[in-house]
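Shown below is the structure under consideration.
A single protein chain has been omitted; all remaining protein chains appear in their positions.
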Amino acid sequence: MVFRLEIEGIAKAYGRQEVLSATSLALAPRELLCVLGPSGCGKSTLLGIVAGLVEPSAGSVRLDGVDVTALPSEKRGMPMVFQDHLLFPAMTAGENVAFGLVMRRVAREDIARRVREALAAVRLEGMESRLPSELSGGQRQRVALARALVLRPAVLLLDEPFSNLDAGLRLEMRELIMEMRDALGFAALVVTHDPQEALGLGDRVAVMQRGAVAEIDAPAALYARAKTQAVAALLGPASFLPLTRGHAGLRLRDGTPVASEGDRAGELALCLRPEILRFAGGRELAGTGMSLPAQLGKTYFTGAKIVAEARTTCGTLRVDLDVTADLEGLARQSAVGDLCVAWDPSRAFVVGAEPVVSELELKTGAP
Amino acid sequence: MLAPAFIVLVVLLWTGLGIAFVRASGVYPAFGMVTPSGIFWREVLGDEAFGPSLWLTLRIAGLSTLAAAGLGTALAFLAAAWTKPTWRLRLLLQCPLYLPHLVAANVVILTLGQSGLFARILHLVGLAAEPADAPRLVYDAFGWGSVLGFALKETPFVAVLVYPFALAALATYGPVARTLGASLGGILRRIVLPMSWPAVATAAVITFAYGFSSFEIPSVLGRTYPKVLSNWAYELYTNVEAASRPRAMVVGLLVVGGNAVLAGVYFVLAARYDAMLTAIRAGKTT
Partner (left out) sequence: MRTWRAALVHAALAALILPVLPLLIWSFTEAWPWPGLLPTTFSLRAWRVAADADAGFLSGLAASCALAAVVTVISLAISLPLAELLGRGRFRGKAFVEVLAMLPLFIPAFVAAMGLHETLIHWGLADTYAGVALLQLVPTTPYMVRSLATGFALLGTRLEDQARTLGAGPWQVFSRITLPRLVPAIVLGSTFVFLASLGEYLLALLVGGGAVRTLPIVLYPFLASGDRAISSMGSLLLYAGPLVVLLVIDLKTRKYV
């Protein structure tokens, strides 16, 4: 496999404070790789090193097989789009887009044509002479994207590119980037703290924690089969039931055996995403996958769905209910001890349960 | 609570100027003059010293402003690009900033006078056998001494005003410009300079106004004729002849008028200075 961008053993320390430890990643041609992590995990430092804005303490960066570690940023040809659009305020949209071409001393008539094309590609035809102050937030970010893409980069770097946009624009920008990738064929390294964005945009997602890549995989695989509790929690809401290791494999705390694929050393837990869980009456359940007797705990209305707690002897689970769910019926069943929480065992997975507490985990993890 | 500030900033200043205007217009009871007339304005404007004095004043203010703005901006840019904002840098910027005008004048005499250090270095390299061979930079007709004295005093002032802009612009826009392929020179010229113009212009207007009205440096380093306007006003004011006091007021008010125009320019620029600096720091210049 030929890689566009190879990051090998990159480390960075500020004095004794190590923010990045021997990190390696590689981007295939046309690949969108999202680096996801909580703030302070070192993802922005990694991007800075790739861009040539931060000097690494160790390791190398190769672009199309050429070592560029010692090359200053301006000679690497890897434009970056930042969180704040950072359009040069005194220049028009057209001049902003032309900036990199001017720096490269491209002939003037070529510049004019390429700027027009780039603006058209991000659907900003005829906006060339607008100043950044005369553009909307989404338009500014599209100009910033055009300003990078007009250079026809092999690799594009994006640092939290949508986090200052509102939800609708985010989706639009995400689609635009994927569309442009299909049209222009660049590879992109995207840093984000938003799991939705990483899962929705990336061909692969690398989750970073405490200065290192914890896991990397395709979005669906990572979401459904994360290897550690921290990564699973980071990617979306989940409940974790502690597992014990018996003679016949892994068991829940009450002795219920679980499929022991994924058995490995260390403390383990069973990860259950709320959308795979459902409530059911105890009697109708015999032989339909896994189930545990449960009590209905607190319920929260969140708009699109109802989030409910299911208290079992093995731990508390978060269950997503349809807004039309009969909460009173469930409460009655729960009161007479006739309630179970059930799931399809093929969609549950075993994770390493080393205790990790991060800000994001608290925000997106199980209630 | 606001009354004391009002008295100092408004009442004192404008009453003083008002009285000066009345005196300049020929009403000076202490000298037995009671009838308003424009004679003193006509006398001053028609005085053969007026043209040379105004020209000298403009020359000194203009050239020192040009030098200070150019040097100060360059220093601020280089300091922002090549150093970190340490206390040592602050120290180096502030020491010359605090130079009193009289001391700056003295420094100019000792370094650039015909027997000063510069002349001695010229002698060392064989360019001046006698002090008289060295270029006459102090007490000269052109006003070079004052130009250089003001430039010495105002260059760090310009640098101090421009530095935060350059620093903020580089910190905010430097990285993205570099990933787009801009070298440091390109960034300074195409991004930092256009963003710093409110600071450069503000500093230049203040510098020019000071050069236009300041007394001490040209008083020490200048000739007896022509004098800069403020020196001329003082000379007239201390003259024993009764009619020269109203003329002193006229000359003083001409300086006031010039600076009032500059103040107008300053207020337009100053509004942009603050807004722009905040915006650049936040990366939200739009």
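The chains carry the letters A and B, assigned in the order they are written, with residues numbered from 1 in each.
Please note the rule applied: contacts are C-beta pairs under 8 Å (C-beta built on N, C-alpha and C of every residue); 3 or more make two chains touch, one makes a residue touch a chain.
What you are looking at is a predicted structure, and each value in this text was computed from that prediction instead of being measured.
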item	value
Interface partners of the hidden chain - shown chains only, full complex considered	B
Which residue of B:39, B:243 or B:256 touches the chain not shown here	B:256
Touch residues of chain B, complete complex, unshown partner	1-2, 4-5, 8-10, 12-21, 23, 30, 75, 78-79, 82-84, 87-96, 98-103, 105-111, 115-117, 119-121, 123-124, 128, 130-131, 152, 155-156, 159, 206, 209, 213, 215-216, 220, 230, 233-234, 237, 248-249, 252-253, 255-256, 259-260, 262-263, 266-267, 270-271, 274
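By our rule, only the chains that are shown with their structure count from here on.
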item	value
Euclidean distance of C-alpha centroids - chain A vs chain B, Å	57
Touching residues on chain A, where the partner in the complex is chain B	48, 51-53, 72-80, 82, 84, 86-90, 99-100, 102-104, 131-133, 135, 140, 147-148, 151, 157
In the complex, chain B residues that touch chain A	172-173, 175-183, 186, 190-191, 194-195, 279, 283-286
